Every structure is written in C-alpha cells, then in structure tokens.
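In this view, the complex is presented without one of its protein chains, the others remaining in place.
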Amino acid sequence: MKNWQYIGHENTPTGYGFHMAAGIRAGQQVFVSGAAAIGEGGKVPAELIGDVAGQTRATLDEIDRILREAGGSLHDGIKFTVFLPKTEYFRAMNDVWNEYFVDNGPTRSTVQAGLMIPEMLVEIDAIALLDD
Amino acid sequence: MKNWQYIGHENTPTGYGFHMAAGIRAGQQVFVSGAAAIGEGGKVPAELIGDVAGQTRATLDEIDRILREAGGSLHDGIKFTVFLPKTEYFRAMNDVWNEYFVDNGPTRSTVQAGLMIPEMLVEIDAIALLDD
Partner (left out) sequence: MKNWQYIGHENTPTGYGFHMAAGIRAGQQVFVSGAAAIGEGGKVPAELIGDVAGQTRATLDEIDRILREAGGSLHDGIKFTVFLPKTEYFRAMNDVWNEYFVDNGPTRSTVQAGLMIPEMLVEIDAIALLDD
C-alpha cells in the first residue's frame, strides 16, 4: 500500500464513474487532476454557462480546495497547464489568473484543446510542491 | 553522466528516428513519454484500427511495460494525461481505464488534441513514483 494521500470530494469526477483522484499527495509533491467548474451532478453550474472568467475562478478555487486538503494552498502550485477550447478565451482566463497570482506567479503552459464536456470553457491541472 | 535509467524497446519511437526515450527513471521518479498503440514498423497494428478500447488497452499495457522495466508497474503512475483526437472517444477510453484502475485511481487530465499518426486514437503520458 502506497503512502499516498488521495484527495477527492463528491463533485469531482471520482464521483461519476471515473476511477481517478482529484489530487494525490506523495511526500511534498501534490498532483492535481484536470480541474474545471464542475458542480452537482457533474455538470457546469447554470450560472457559469458561457462565463470564462467565472469558470476560471471556480477552477482555481477547486485547485485551491484540493491543495488545502493536501495541507497547502493554490500558491504551492509550481507547474500549471491551462487548456482552453478557444484561443479567444485567453484574455478572460488570464485576467482572472492575474488576480489569483499577483506576485511570483508559477510556471504555466496554455494551449487550445477541446474539453470533454461542451459547457466547460477551461480546464487546468497542476503540480504543487509543499513546504517542508 | 546522469544517473538516469533510460527505457525503450524496438517498437518505441526511439527506434524510428525520434531521439527520445520511452521512459526515464531518475531516483524514485519515472517519466513516461506519450505512449500509444504502436506496433511493428511504428504503425498502429491492423487489428486495432478504429478500436478506441483496444488502443487504450495497448497503451496502458505499454506504459505498464515501461514502468516494469523501471522496477514498478502501471499502478505507480500518479499523474496521467490522456489525449484523444475526438471527444466521442472518451467513454470507450474511460471504460477501459476503469478496468485497469479499480481502486484508488491516479490523477488524470483528459483533453481533445490531435495526434501525430492518423490511426492513433489515444495517447497517454505519465509520471510515476516508485516505492522507496
């Protein structure tokens, strides 16, 4: 049995027939699955449909929640990958990103890639390193 | 000279003019290149053409083979990225995934992205952490 801390909650994909963890802590490293603005029933909440900024906030909040459960926070994230279905969403995503990361932002790659649910406008995964 | 263990075999891209390793172990970490259902001659085997489930099995088996050569197995994988050329392939991929990861699945991101060979229907890369 591995000495890994598995992190999930009822609104993560784990609850919907996907055998995966929302996050796993192994030592000081935490790996976070592609997160998104997914609410009850595995769906994008109605009030976030079409709202790139709102979905970005919900996604970064979700990553923060996972990392807090692992003993850290969003700001322990060191490598992020941002997937956007359309390049036109970049500015709205980046404006919210800049609110969350004011100083000393982490590393990031941003690419245009299709997402698994049509209503999802952003998906972000992360690797974090907790302080010793 | 690095103390890294390079992993490859004749059917990996290393054998076809791509200067890359199928996997590299460094300490307890193993990094696995984007794997796919590639057989002899660097091609998708005829019997797997158009078969998302079969290609997913072959891909996870290939990652397992690489991780075994590194001293572990598929279940040491902690972070996976799944690339699918079409979102419609998600269910068939995920059904096979769930066969391989019954309990305590790893972290995963799944996005729609084009692959380098038209016959490839799934590509998966991984980071694994071996037990000490």
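Here the chain labels run A and B in written order, and each chain numbers its own residues starting at 1.
The rule is short, and it goes like this: a residue touches a chain if its C-beta (ideal position, glycine included) is under 8 Å from a C-beta of that chain, and two chains touch if they have at least 3 such contacts.
Since the structure is predicted, the reported quantities are computational estimates derived from the model, not experimental observations.
S.K.: Tell me which stretches of subunit B touch the chain missing from the display.
M.R.: For subunit B, the residues touching the absent chain are 2, 4, 6, 14, 17-24, 26, 29, 31-34, 81, 83, 113-116, 123, 125, 127.
S.K.: Please identify, in ascending order, the residues of subunit A that touch the omitted chain?
M.R.: So the residues of subunit A touching the missing chain come out as 78-79, 81, 87, 90, 94, 97-98, 101-113, 127, 129, 131.
Methods note: only the chains that are shown with their structure count from here on.
S.K.: Where the centres are mean C-alpha positions, what is the separation of subunit A from subunit B, in Å?
M.R.: 23
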